[in-house]
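Note that one protein chain of the assembly has been removed; the remaining protein chains are unaltered in position.
A, B and C are the chain letters, set down in written order, and residue numbers restart from 1 in every chain.
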Amino acid sequence: MEESFAPYVRRVYYYETDKMSVVHHSNYIRWFEESRIDFMRHAGLDCAMLEGEGILMPVTGVEAKYRSSIFFDEDFSVRPHLVYFNGVRASFRYEIRAVKRDVLAVTGESWHCFIDEKTRAPVNLKRMSPWFYARALELVEGENKRR
Amino acid sequence: MEESFAPYVRRVYYYETDKMSVVHHSNYIRWFEESRIDFMRHAGLDCAMLEGEGILMPVTGVEAKYRSSIFFDEDFSVRPHLVYFNGVRASFRYEIRAVKRDVLAVTGESWHCFIDEKTRAPVNLKRMSPWFYARALELVEGENKRR
Amino acid sequence: MEESFAPYVRRVYYYETDKMSVVHHSNYIRWFEESRIDFMRHAGLDCAMLEGEGILMPVTGVEAKYRSSIFFDEDFSVRPHLVYFNGVRASFRYEIRAVKRDVLAVTGESWHCFIDEKTRAPVNLKRMSPWFYARALELVEGENKRR
Partner (left out) sequence: MEESFAPYVRRVYYYETDKMSVVHHSNYIRWFEESRIDFMRHAGLDCAMLEGEGILMPVTGVEAKYRSSIFFDEDFSVRPHLVYFNGVRASFRYEIRAVKRDVLAVTGESWHCFIDEKTRAPVNLKRMSPWFYARALELVEGENKRR
C-alpha cells in the first residue's frame, strides 16, 4: 500500500545564514534530521518513544549535494524517504526545495544504526522493539514499490 | 593572593557569521561558555570533574551588551571573571575583544546554580563538592580584592 | 487599539539539546530571534523588506532568565512584545513556555538599533523608513496601553 506524507516545511532563520548571505551548508544536515524526526512521528515511528525504550538511533553516515542556495526568510520543504531498513540499520533519502521558487536545492542521504542507550551496543529492533520493526518494514516496502 | 590567567583566544569560524557579515549575536553567548569552561579548568575548577561527581552547573541567566562587531577570521579574546560564589550560586563576567584591532566588542554576565544530575534538585557544594567549594571561594575572594 | 497576535510555536529539534538532556541555553536566544522576526512579519514590520531598503536591525543587547528547562520533542511557544521604539532604538520582551506542561521556561529582553547596510552608521527610521516607523509606533503604543 502506498502511503503519502506531507513534506516538512518551514522558513529559514536568520541565524542559519552565513556571510555568503545563504544558508550555511551544515544546516542542511540539521534539516535532514528535523524532517526525519517529523516524518517518523507522523509515520508511526516516534523517535521519542524509541528513546523511551532505551534505544538510540545515531547517524552513522551522511551525504549531501548542494545544487542551489536557499536564502533568509524563504520557505523550504524537505521530503524524507525511508529507503532501507532491516532491523539493524536504516537509511533515508532527502530532497530539499525552495518552495516559492520551486527549485531543488539539496539532495542527500543518511545512514543509521540502533543502539542500547546504556551499553551503546548495537541492537536488533526485531527483538527489541517489534512495533517499530513491523512499521518500518511496512514503510520501506511501500517506498520500494513506489520507486 | 591575586592570580592571573591567560585570556581565552581563538579565531572566528566561518559558520559563526551571518548575512550581516558579522558574528551572529547568539554565538557570543556560546563564547562565554567556551571561555568559562576553559578558565575553570585552568583555575582548578574542572567542569568535567564536577560532572563526574554527578553535579551539573546549568545557566540560570545570561546578559550581553554588543558594543562592536567581530568579523570572520579575526582573533578574539575572552576574559571571564568569577564575581560571585556562595556554594549554591555563582556568577561570571566576561569581556570579549577583537585582538588585532584591540576593540572591546561584547561584555556580559552569566548566573549559575548547581544541581544533582539525577534528581535535578539544587545542591550546596560546601557539602557535595568541598574541593570545588574551597577553590571557588579562594578565586572569588581574589577577584573581589582586585576590583 | 489593542491587537493580538498568535504566539510563535514549534517543536524542539534534537540538535538543540545538550548533554544535560535539555535545550542548550544559547538556543533560547535564537528562539527570541525566530519569534521576533515571525512577529514582525505578521505585524506588518517585515524584516526582509527592511533589509531590502538597505537597513539592518542588529541586536545591541540581550538578557535571558532561565526558570525551567525545555526538553527534546516538546512544543514551546514564544510571545514577543515590542516594548520600546523611537525610530532609532527598539526593544522586545519575550516569554517562552512549554506548551503541554504549561510551564514558563524563559523570559528575556533584546535591544536593537537600525543601521545602514553599507556605511554601518545608525539611521532614524522616521526619515529612512516611514512605513516601518508609523507601524512600529502604533504597535508599541498598543503594547503600552495593555500593560
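One rule holds in what follows: contacts are C-beta pairs under 8 Å (C-beta built on N, C-alpha and C of every residue); 3 or more make two chains touch, one makes a residue touch a chain.
This one's a predicted model, so the numbers in the text were calculated from it and none came from an experiment.
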Touching the hidden chain, out of C:Arg10, C:His24 or C:Arg41, is C:His24
Cross-chain touch to the chain not pictured, restricted to C:Phe72, C:Phe85, C:Phe114 or C:Phe132, is C:Phe72
Of A:Met20, A:Val88 or A:Leu104, the residue that touches the missing chain is A:Met20
Contact residues on subunit B toward the hidden chain run 10-11, 13-15, 30, 33-34, 37-38, 47-48, 72-73
Residue positions on subunit C contacting the omitted chain are 14-15, 17-19, 21, 24, 26, 72
Where subunit A meets the chain that is not shown, the residues are 20, 22, 25-27, 29-30, 33, 56, 58-66, 69
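Operating definition for what follows: only the chains that are shown with their structure count from here on.
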The C-alpha superposition of subunit B onto subunit C, two copies of one sequence, needs a rotation in degrees (nearest 5) of 180
CA centroids of subunit A and subunit B: separation to the nearest Å works out as 35
Rounded to the nearest Å, the gap separating the Cα centres of subunit B and subunit C is 25
The positions of subunit B in contact with two or more other chains are 22, 26
